[in-house]
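Shown here: the complex without one of its protein chains, the others still in place.
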Amino acid sequence: MKVHVDGIEVELPAGTSAIDAVFSAGGDVPYFCAHKYLSPLGACRMCLVESGSPRKNPDGSFVMEGEGDAATPKIFWFPKPMASCTMQATEGMHIRTAKTSEVVAKAQAGMMEFTLLNHPLDCPTCDKGGACELQDRAFEYGYGASRFGFDRRHAEKHYPLSDFVILDQERCIHCKRCVRYFEEVPGQEVLDFIERGGHTFIDTEEGGLPTGFSGNITDICPVGALLDNVARFRGRNWEYDHTPTTCTLCPVGCSITVDARNGRLERIVAGENRDVNEAWICDAGRFGHPFASEERLTTPLVRNEDGALIPATWDEAITAINRGLLGLPLADLGLFVGADATLEEGAALAALADALNARHVDHFPRHSVFIAPTATLTDVATADAVVVLGADLGEEAPVLELRILEMLRGGLLPAEFAHGTAIADLRLVERPARRPERLAVIGGESRLWGHAGHRVSANGENALTRLAHPDTDDLKAVRALLDGAERPVLILGADALRGASGSAAALLADLASRTGAKVIAIPAGPNSNGLAALNLVPRTGGLGVDRLGEVPAAFISRLDPGMRAGGFTVVHDTHLTATAQLADVVLPAVTNYEKRGTVQNLEGRLLPLNPAAIQSGEAADLIRTLTALAEALGVKAPARGQRGAQTLLMGSVGVNTATVQVGGALHTFARTFVAPAAPHTPKLWTERMRSRDRDWVERIHDLVEGGWTLPVAPAAPQPGGDD
Amino acid sequence: MSYFAEKQPLVADIFSRYPDSPQGRRSALMPLLREVQDAEGFVSESRMAEIAALCGTTATEVRSVISFYSTYHTLPTGKYHLQVCSTLMCALAGSDELWDHLVETLDVQPGEVSADGRFSVQKVECLGSCGTAPMMQINDDGYYENVGPSKCARILQSLRQDLQPLPDNPVPVTVGADGRQVLATGQAIGSSVTGLHRLPEQAGGEA
Amino acid sequence: MGVLEIAKGMGVTLGKLFQKPVTVSYPEQRATLQPRFRGRHILTRHPGTNLEKCIGCSLCAAACPAYAIYVEAAENDPAAPVSPGERYAKVYEINMLRCIFCGMCEEACPTGAVVLGNEFEMADYRSRDFVYAKEDMLVGVTGSIPQRREATRLGKPVRLGFQLDGGQPRAELEGVKYP
Partner (left out) sequence: MTATAPTPPKPITSAKDPRFAPTLYAHVGQAESWTLPYYRRNGGYEPVKRAFAMGPDAVIEEVKKSGLRGRGGAGFATGLKWSFMPLKDGKPHYIICNADESEPGSFKDRYLLSEDPHQLIEGMIIAGYAMRASVGYIYIRGEYVHAAERMWAAIHEAREAGLLGQNILGSGFDFQLYVHRGAGAYICGEETALMNSLEGLRANPRLKPPFPAAAGLYGLPTTINNVETFCAATQILRYGADWHAGMGTEKSKGMKLFQISGPVARPGVYELPLGTTFRELIYDWAGGPLEEMKAIIPGGSSCPMLPWTDSILDTPMDYESVAAAGSMLGTGGVTLIPKADCIVNATWNLVRFYGHESCGKCTPCREGISSWMTRMYQKLVTGRGQPGDVQLILDMSDNIGGRSFCALADACLGPVLSSIKHFREEYDALAGTQQPLYPARKRWKDA
């Protein structure tokens, strides 16, 4: 299909919207209501373009213009400008944007004037300022002045929709992105317009937005109406250091951008990764970051003669470790690591364990058996049947839930163009028809339960067996769904995998091959998939994390079992955790926001971590900490830094993580293991993630309820004002 | 206290009008709201939640719909809710003066209920009674048309005694009993419906 | 060159000898500043409510070509607001060593909160003393950090080494009074 945009001819697939045609041709139109992953609406009327198409004669030939060879199909222009986000481009269509059309330029400037009529001029205090679509577009396409000689609309200016999201009703331009987001993406009708016409505003009647995926509306709001309350007034957009990286709170591995200012992590916004999280992240990933800048350990701590942990230098800590482990056979030292460590860190630890010949090696949390994923998240979204076994996705992998919901509304993935994801995919519609019969949930009640057409209560541990050999009508129906589907996906959660053994893995493999189902076994930890490839499980005669007390001495990195080893205990962590308080030496660690490295998500995608500029004093990542430990033990450190660890990784599992790009790449490691695992209950939110003082919201609420109003500067008298 | 708990047949009747699907259930929203408002005069928050549950949606959606339409009330109205049409045809017939008169004599502002709990007033847009302006609607009971000063006084007097006069829906009769339309002069002109079936033949005959 | 010319020249010299000297013996005497002189910043307040005009928007910091300004904003406590509206500057610092007194901050300020005043005597010993915080710049504070330190030590009022031509600060310097 050929389309002409401002005289530039572009070749596009059929069904492309006019707005994507314009962007494909390198042009630009302003838009507010359209969003890549939401249905086109046509409400803001900013993306007006002039358009025209050739017409055919009754005999099928084109109506021509001009004489002889110079004749070209005559273009019949629409009499009025059309919204390009809701118009489908057709063969031979001609489009004129503001670049070549006076009419369009005036229409857009006029529309911008309307949009700004009631928009307050409080850009200086608005957190969106500097990253605001309205600001940018007003500058590019607006008149530069308003002829509206009246007072602007006044409404609630700080209305908390939840603890995390705050609404400024005056700033709202009614693009309806947030309303459509809730309805279309997480499938919750919790936010909608109230009133009509010029009085329209958004509100919820549900006593606050549900925590889960609510923070995404702060990303998609084109103005500063919906704002991240955790990052409120923490900095202006141009002051942040933006670091694109990967979230490692759960095994999904969403793309995020970490915004730090002055050494503090102030805000996290979603990044776009079409293969993983599209443009959405969960509330824990977005708002659960205050711990990264609060009460951090910045120096090593060493227990003195009085039994108190006192700050020390790294050299003093090394000395203390050396003294504490004196006489201990090196093979008796336990090495335990949290499952959100990077692949490079894991490789360094595995190499040190090899060097020490250590037996007590483990990572936590993990399942007893490693089941390699065969489905990708895109497979989930485009499946025609999904069966979820014993998973509480809200705690284990929230964004996986969004991809399942995407499957329920048809699995329409917006097209991709040279300019990125389609801005308006006309296949997406408001209030899409959902297919709940394609989803079966087996297990306990969860948020996904309400969306499923098949629900079976089952105790997780034998759920898989019961699905393989259905014993009730409900299960038979689920099995029929699985058997009848062409692209089924089976998702196993913690409840189904708890205590699972090799036979469970075999049963699963059998079920998958019979039904043709692809499988995702949700890893217990954010990088469990990656660490499983390394030899980080108890070796012959070794003990796991659950038997830490029996280990003669241990080095524990970023794990908080709440107990110490039998003897000398070194803890490497970001905060003074319960375990750290019991330790003999505490070494400061960095969070995953400050690391460079690679993790592997639940579908086996290698994703890069990049370090944000967060102040953490002398804290060090595991690789450098292990060099200190090696020094204390008197052995040569296998890797002294990131580059060395990458080489180790290359040697042990044959993957070069130095070349992993931002979007990530799928990779399957050959190695797998079966080893009894410590019990673990997935929990996304931890107490310290919410540690910031949240009294303010309640205080504002009380004050507003009490009829209090903000003191304001006396307004300058305006000529022509009427009210 | 649930409003619809004891009205299952009514609820079932309303649902039976729409398809048996989630979308169809949602369609019952407006009839259910109408039921509540007819019975209680307004829709309270607890009723919103109840209707939301019946229609398979959320209270947010119900409030959104209520607030969109102008005839639903979320605040109690007076026993007699006087709605005065204020759009052009009524305005040309003096509805502004009628409105001012009501607000003044009843001593009530829009959104309020008069001290005796009897009256509330609302300015509404065109009620489709342009030929018989000015007009007002009392509750949902019916139209009171051609409300001149003296008729207005009569209506208010009756309402004060809680004797609501019957609504009048005067049909501007322009067609006589024989089915002929009547000119301003009173003269019936044209054919009558009774003779109509012969028309095509007649027309053919004349040609 | 004749005697006459020499006499003329000497006449001028003699004439000047009896005139009032032009030289100001600063710092014993006060220097007179022209109205357009731009010196140390003042953070002004709204007259009446006495709330700070600064809303912590950081636009001055963004405009500053010398990267001299640092602002950290916070939410007003509604019951005891520092500034009108929701936001105020919790931290407002200007490094006077970096400042080039170009006045871009003043131009960028949407509320007229930061205004360049007339004080210029800021010589000090340690570089950290050149970072002026809110309490050093809010309207009502007279003198620079060393001047106020000295005044405290001596138990005397701050003495400024300048006076204004015309006596009054510019109108933008709302509420500023120089002794």
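Going in written order, the chains are labelled A, B and C, and every chain counts its residues from 1.
As a convention for this text, a residue touches a chain if its C-beta (ideal position, glycine included) is under 8 Å from a C-beta of that chain, and two chains touch if they have at least 3 such contacts.
These numbers come from a predicted model, not from an experiment.
One chain is not displayed; in the complete assembly it touches the shown chains A, B. Looking at B:L82, B:V113 or B:A133, the residue that reaches the missing chain in the full complex is B:A133.
Checked against the hidden chain, the listed residues A:G92, A:G110 or A:P311 yield one contact partner: A:G110. Checked against the hidden chain, the listed residues A:R196, A:K476, A:R514 or A:K683 yield one contact partner: A:R196.
The chain not shown here is touched by just one of B:S2, B:T105, B:Q157 or B:S191, and that residue is B:S191.
Within the entire complex, the positions of chain A that touch the omitted partner chain are 40-46, 48, 79-81, 83, 86, 106-107, 110-111, 113-115, 117-118, 147-150, 153, 173-174, 176, 192-193, 195-200, 430-431, 433, 720, 722. For chain B, the list of residues touching the undisplayed chain reads 17, 19, 21, 23-24, 26-31, 33-34, 55, 57, 64-65, 68-72, 86-89, 91-98, 101, 124-134, 137, 140-143, 146, 148-151, 167, 169, 171-175, 177, 179-181, 183-184, 189-193, 195-197, 199-200, 202-204, 206-207.
Keep in mind that, in the parts below, only the chains that are shown with their structure count from here on.
Spacing of chain A relative to chain C, judged by their CA centroids, is 49 angstrom. Centroids built from CA atoms put chain C at 71 Å from chain B. Among the residues of chain A, none is found touching two or more other chains.
Within the complex formed with chain A, the residues of chain B that make contact are 45, 48, 57-64, 67-68. Across the complex, chain B is touched by residues 188-196, 203-206 of chain A. Within the complex formed with chain C, the residues of chain A that make contact are 122, 124-125, 129, 157-158, 232-236, 238-239, 262, 696, 699-700, 703, 708, 710-714.
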